[in-house]
Each structure stands twice: as structure tokens, then as C-alpha cells.
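Questions regarding the structure given below will be posed in turn.
The full complex has more chains than appear here; those shown keep their coordinates.
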């Protein structure tokens, strides 16, 4: 993932410094004590970086805190970076999963939990790599959200 | 999940018989030796039921094999049952996750695996229920897909 492709939706400084530092999102995740997906989401303006995250990023990437604060501080305005339906093939596959299995998920979740939703806010996610016995790689994405039952009123 | 709401997109007989039998998708999953999400996907025409699945469903639901064959046999025409963007709140939350974290997933997957995609075909998924120490329920959805690197040509 290089500067040129990422910079389409975000200022380049942050990504440029990351590249220069040769730190991966996983490395940054360890430094911040956060998941690598959360760190990448911060880079894309989709997750909040608190004071402590900014301090650590500042050190790791060699950027002034004030610059990072201006770039990342505050509550993000989420949702503006992925076009829907996604045209990017990797992101489209995730979209297709929602399209193909959405009703099945709803049916199974309603059977298991009753009437409600899985929160996308009280929520965490992670990405893992598995290699099977034949040496084939598998990507495993886990979505974990609080179950919110509909209020009766 | 009842007949009236489901029947909007699929013939009612299958759902009616399931309701009558009081079998959950989890029960049917055990009978078929398949995951409950796959079974629900079969009900919505989003996954293939093979001869053996049809035989077992026929017994479990008390429906003629020929009826199930006509309803479920062959290769499904997937993707026609979820409107995008989804208006159903539960399904929308999954869509929102793709929208919010789509670029972060791509960045992390590219770092971990190189240039490619996570397959939505060589793919499985499951839904689990966790209850934390405070008694709060969490839904956990796992997506597992083969990593497909882009061919060089």
C-alpha cells in the first residue's frame, strides 16, 4: 500500500511518514496498544485517535503532535472514504458477503438473540492469517459487536 | 423470524414447514452437517443444496423431495434478496462496517498478504453468541476466505 494510491482520500504526510519509517500497521498497533485495523482506520479518518495515541504516533512517525492533532484530533466524520457499491475488488468481496448472506445472518441472529441488531459502534474487529496444511493462505476477519435488543415503548 | 416477514422474498412453504416443525436453523444445520448460516442461506436461495441436503431437509421438514428439488435444486442465482444499501437495520450495520472499515481492511490485508483479495467463494462464515462477565450478549461473526493473489500476466 503506497503513498500514491492512499493519497487519493487522505493527505499524504501521514502515509509518507509511515512508509519512510517502514512500520506496518501491525507495528503501529503494538506501539499504540490497539488493533492494526483500528490503526489503519485512524489513518483513513474512520476511527478516533485520543491524546495518548497521538503522542505515540508522533514519536513513532517523527511528526509534530500539533500536526497529528490537526489531522486526527476530535470526533471523525466517518463513512466518506468508501464508495458504495465499492469498485475496489477486495472491498467489493466484503460487500458481496453482506449481499449474499445478509438475510441469513439476520435470520440466525434473530433466532439466537431475538429482535435487535449487532452494534457497529460497541464493536471491534480483527484480521488474521491462517495457512492450511496445503500451504494455502486464508484471511479470517472477525466482527464482534454488542447485541442491542429493540426497546419496547 | 416468521413466515410473514420472510415470505416477502421466498415462497412460503419452506418457511411454513420450518415453523411448524419448530426446528431452528441450528437444528437443521446439525441434521445436514452444515453451518446454520449456510442452511439459512439455502432457505433464501443464496447457497446450493446438494442431493443429500435435499434428502435430509425432506425428512426433517416433511416435504416431498421433488418439491424441495424444484425449489432448491441446481446452482442458485445469488444476490437478489438484499437491497443495497440495505434498509433493514440489522443488515445495514454489516454494510456500515464495510463502509467504515473497508479501506482499513484492504490496507491491513495488503500488508499481510500482498496484492490480492479474500475470496467470497472459497469462503465460510459462522455466527456465535458470547456473554461477557456483566451478562451482556455479543454477536461474533467470522468470515474466512481463501487468499487469492492477483495473477501476473
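Should a chain be cited, it is by its letter among A and B, assigned in written order, with residues numbered from 1 in that chain.
In the analysis below, a contact is a pair of C-beta atoms (placed from the backbone, for glycine too) under 8 Å apart; a residue touches a chain by one contact, two chains touch by 3 or more.
None of the values given here were measured: they were computed from a predicted structure.
Colleague: Whole-complex copy count for this homo-oligomer, where the file places 2 chains?
Modeller: Total copy number for the complex in this file: 10.
One rule holds in what follows: only the chains that are shown with their structure count from here on.
Colleague: Using mean C-alpha positions as chain centres, tell me how far subunit A is from subunit B in Å, no decimals.
Modeller: Measuring from centre to centre gives 23 Å for this pair.
Colleague: Across the complex, what residues on subunit B touch subunit A?
Modeller: 1, 6, 9, 24-26, 36-38, 40-41, 43-44, 46-47, 78-79, 81-82, 84-86, 88-91, 93-113, 116-120, 123, 125, 127, 129-130, 136-147
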